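Take a look at this one; I'll ask things after.
A single protein chain has been removed from this complex, and every other one stays in its place.
Here is chain A:
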Amino acid sequence: MDFLRPATWDEALAAKAEHPSAVPLAGGTDVMVEINFDHRRPAYLLDLGRIRDLEEWETGERTVRLGASVPYTRIMENLRAELPGLALAAHTVASPQIRNRGGVGGNLGTASPAGDAHPALLASGAEVEAESVRGRRMIPIDDFYRGVKRNALEPDELIRAVHIPKATGPQQFSKVGTRNAMVIAVCAFGLALHPDTRTVRTGIGSAAPTPVRATAAEEFLTAALDEAGLWESGGPLPPSLAREFGQLAAGACNPIDDVRGSAAYRRHAVGVMARRTLGWTWESYRGQERSAQCA
């Protein structure tokens, strides 16, 4: 195993072009586990640790450009207002030690359906900034996940950053594991309300071969909120609407039975989390509406 240590981003791109099989290494929280368990013996490891700007973020007018290696701890501490869904998800990642090292780029690179960041990225409508010596491109998150642990990157491409729209409304993230901390998701659900466009977006983790959106649930809810004029009125959510949303979210799952949980349980749990997170975000939206009207 050769260990490549580029000093700059351009050197990293050149190394990746020269050795397309090289596995990028940032926080190492996935890669090192795989190597230690002997599940993987890549010919080349491409250490991105010297490229400091991967650990930086810029807050623009409408989006946050989040460097691929920004650790989850920093997201929790600094981006709670701009990226509340991702910050909540970051909080559930493993242990404090791992949150100090791991970042979103690694989650995207591994593209495991169990990655904690995916539901939040799907719900917020992020874009992945991928680059190679051939140039830079933006990959919408909806097109990014291509199969179990497969993503849309070309062999010579590296993830430089993720562009995540700043929240325009409440966001939530919820994850089921069989212990109360430091656990891989049995299944997870992310929800973002987008009052500016009068839409909602969702993300489901660990309940299908890839992270997926609950498209039917989103469409149903968007239409129902619109029909009832609830965005404007800030009225309470009819329980039947939340139930239907939960059932449609469960319907978007295509899970498996494994050591972490049964397929039936995953489907059921996603439905419960969808219903609950909708309740929380809607109450939060109503609260914001009320205080806006008072002011």
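Here is the rule we use: a residue touches a chain if its C-beta (ideal position, glycine included) is under 8 Å from a C-beta of that chain, and two chains touch if they have at least 3 such contacts; residues count from 1.
Methods note: contacts and distances are computed from a predicted model.
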item: Omitted chain, identified by the protein name its UniProt record gives, among "Sugar ABC transporter permease", "Polynucleotide kinase-phosphatase", "Aspartate carbamoyltransferase" or "Molybdopterin cofactor-binding domain-containing protein"; value: "Molybdopterin cofactor-binding domain-containing protein"
item: Candidates A:H91, A:K166 or A:R198 - the one touching the absent chain; value: A:H91
item: From A:L54, A:A68, A:I159 or A:V186, residue that would touch the chain that is not displayed; value: A:V186
item: Touch criterion as defined above, residue of A:T215, A:S233 or A:S262 at the omitted chain; value: A:S262
item: Residue among A:G67, A:G125 or A:G177 that touches the chain left out of view; value: A:G177
item: Absent-chain interface as seen on chain A, which is shown; value: 33, 36-38, 88, 91-92, 172-184, 186, 259-262, 264-265, 267-269, 272-273, 276, 279-280
